[in-house]
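All protein chains of the complex are present and in place, except for one that has been dropped.
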Amino acid sequence: MNLRPRLSAIAVAALMVVATAACSPGPGEPQARTLTVMYQKTDSFVALENVLKDAKGEFEAANSGITVELEPIQANDDDYGTKLALAQRSPETAPDVFYEDTFKVRADVEAGYLLKLDEHLQKWEDWKQFSEGAKAAGRADDGGIYAVPLGTDTRAIWYNKTVLQKAGIPVPWQPRTWQEILDTARKIKANDPSVVPFNMYAGKGTGEGTVMQSFYELLYGTGAALYDEKDRKWVVGSQGFTDSLTFLKTLYDEGLAVTPAEALDANVWKKVFGEWLPQGKMGATVEGSYAPSFWQAGGSYEWPGYATEMGVARFPTQNGQEPGGVSMSGGWTLAVGAGTAEPDLAFKFLTTALNKKNALAFDINSSQIAVRADVAADPAYQSANPFIKEVSELVDVTHYRPATADYPRISTAVQVATESVITGKQSPDEAGAVYDQTVREIVGDDKVIQK
Amino acid sequence: MNPKGIRRRTRLAADAALAVVALCFVLPLLWLVLAAVDTEAGHEINWPASPSFANFTSILTPDLLFRPLANSFLLSAGTACVNLVVAVLAAYPLSRFQSRFNKPYLYAVLFATSLPITAIMVPVYGLFVQLHLLDSMAATIFFMATTTLPMAIWMTRNFIDSIPLELEEAAWVDGASGMMGLRTVVLPLMRQGLGVVFIFVFIQAWGNFFIPFILLLSASKQPAAVSIFGFFGQHGAVAYGQLAAFSILYSIPVLVLYALVSRGSGDSFALSGAMKG
Partner (left out) sequence: MSAPKIRNFASLRNIGSLSNVSSLKRSTRFLPVVPSVVLLVLFLLAPVVWSFVSSFTDVSLSGKSARNPVWVGLDNYARMIGDPSFPASVWLTVVFVAASAVVGQNILGLGLALLMSRAGRAISAVAGIAVVSAWILPEIVAAFAAYAYFNRDGTLNQLLAAIGLEGTDWLYSFPMTAIILANLWRGTAFSMLVYRAALAAVPRDISEAALMDGAGSWQRLAFITLPVIRSSIATNLMLITLQTLAVFTLIWIMTAGGPANASTTLPVLAYQEAFKFGDIGYGTAVASVIIVIGSVFGIAYVRLLRQERP
């Protein structure tokens, strides 16, 4: 009797497991009739999960035999983006429907991750409810639409009225220039050094928050821009860029913002919403229109007094020049994976998740600015957020991020520049020069414009 | 001064020095223990105002604790099993039969033990995408097994070398094949050694964060090392007590296993003893 072949056979069989695992049907393949939905969930962001759970119930009831598998990813925005991209690269793990940041849409379309939705959208009755801006948010370079927004947002100064009043600053407060921000912040600090007078994010820790809720408000108020839409080139060497860095440097050097160490903590925003503003330890910060979602009933940092305690002001331009304010808009979308085996079902699920009822629930619970006309007109929506009028008006002065495939990497370069400046590693001029060099490396010399 | 006096003095000095070092090494761990029983825990070490197991009870949920631990177990046990089978199969002929192929193979294995695994994670991710292995538990097990395989082969071969050839030769004379000799003579004799290999591979896989972090994407497959990272990222600022409690529960199995190995083999550096010098 010879055992040798048998033992080897076992070993070979063991190796086969890998191969079998590789060939076994992945989620979303026909025989199982499953749709996988990948989205972000954090302890302070469950609004989307709730909506998707509702949509799953509705969808499964209406389409018997089909299972919707919800795949939450517990991560902050940055790590969620990484995990989603990691999953998208492989057909086995690519979800059928997913939650996608608007600024990544074009890059991911170029990567071939997103399904073109035009044909489906034509047949969707509700599509005409979406505003033009919302439709544009999902459009790629080829003119096709690849993603449908859940809502949009703007950015503003959120200030604690009591803290300002204690320092002798009359409310409502509306700074006209950067200098007025500094003056006010210094007053607050002089009055009570334990208070953080005026916070603006910086560094890589807060990721996209650093640029959306801080740097771009500065940059676009100087008359400079990140990207020249007309020439389709990236702007380098602008005075506005260094001025913006200098402003951040002043805030951090004078201790008007949080400490640099705190700023680099990816969770700093939780303290802003959860501790400093409610406890009157922070004068003001630049944050998204979704801020009330954290404080309203059911939010992660419930604060019954927020509607009267907090005030909203538009972020001023550098020297008060026209149009007198700056805001940034972004927002998230739902999209369908290009490799899905069930494009029709996937789109159907997307429309279920974005129908009026679900969109309304999402926009209310995460304090989004509605992109559907019928949601915007709904009394429940209008009464849910006491600041909805102010933040919606900022749409007039808002800017969008350059919708190009290179954008995510440029954004990182900006974050690096702010981090170098607030940590004192580089002067604004040096950090600006490094940024210029990085941009040239990323997009090539022919795609930059010196201003 | 007489040698005995010198020896006593050095001994006292050595005792004192060791006590200081031991204290320094324990200090960072003290926080884990104290924070775990303190519902108000922050970064600092504090004697909890009202010690309780509330942190532990609040994390005893399937999603938070049991499933990740089950996944960790599956990954680690799977890795250890694959290692044992493959390493024994490879080590036996290498130990028993001569060939030109032995030396280069063993040197290659030795070289492979020194490959920095974190450095190859980026290409491994690319490879897994290409081979459609991403998010596959089985593939992750085989990959993790491969990272510890060179070490396992070395250890196993040393164990087999230490078993006298005469025993098998007797079996061969009785008509047994080579592999039967392995099964009936060698394996029973090296049971303890294999246990050591199993446990060490298991411990290593249990503590591994980076490999499953990159290769396993769905939450339902992630081991404790990865889920604890997500937990920390999400709740870090508010729930240090729970984080510490989680860390302790997650660490207990490896501490027990290590104690098992070091005790079973007589002293705390079991392995060097178990290895043939």
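In order of appearance the chains are A and B, and numbering begins at 1 in each one.
Keep in mind that, in the parts below, a contact is a pair of C-beta atoms (placed from the backbone, for glycine too) under 8 Å apart; a residue touches a chain by one contact, two chains touch by 3 or more.
A quick note: this is a predicted structure, and the numbers were derived from the prediction, not measured.
**Q** Considering the whole complex, which of B:M155, B:L217 or B:A239 touches the chain not shown?
**A** Hidden-chain contact among the options goes to B:M155.
**Q** Could you tell me which of B:T61, B:S99 or B:Q192 touches the chain that is not displayed?
**A** In the full complex, the listed residue that touches the missing chain is B:S99.
**Q** Pick from A:A190, A:A261, A:A307 or A:A373: which residue touches the chain that isn't shown?
**A** With A:A190, A:A261, A:A307 or A:A373 as choices, the missing chain is touched by A:A261.
**Q** If you put the missing chain back, which residues of chain A would it touch?
**A** Contact residues on chain A toward the absent chain are 4, 7-8, 11-12, 14-15, 78, 82, 85-86, 89, 104, 107-108, 110-113, 203-205, 259-261, 264, 266, 405-406, 408-409, 412, 416, 419-420, 423, 425, 434, 441.
**Q** Could you list which residues of chain B touch the chain missing from the display?
**A** Interface with the chain not displayed, on the chain B side: 3, 7, 10-11, 14-15, 17-19, 21-32, 35, 42-45, 85-87, 89-90, 92-99, 101-103, 105-127, 142-143, 145-147, 149-151, 153-155, 157-158, 161, 165, 169, 172, 177-179, 197, 200, 203-204, 206-210, 214, 224-225, 228-229, 232, 240, 243-244, 247, 250-251, 254-255, 258, 268-269, 271-273, 275-277.
Criterion: only the chains that are shown with their structure count from here on.
**Q** Where the centres are mean C-alpha positions, what is the separation of chain A from chain B, in Å?
**A** About 40 Å, centre to centre.
**Q** Which residues, counting only chain B, touch chain A once they are in their complex?
**A** The touching residues are 82, 85-86, 89, 125, 128-129, 131-139, 142, 177-180, 183, 214, 217-219, 230-231, 233-238.
**Q** Taking the complex as given, what residues does chain A use to touch chain B?
**A** These residues of chain A touch chain B: 1-4, 7-8, 10-11, 14-15, 17-18, 20-22, 42-43, 71-76, 79, 83, 86-87, 89-93, 266-267, 270-271, 274.
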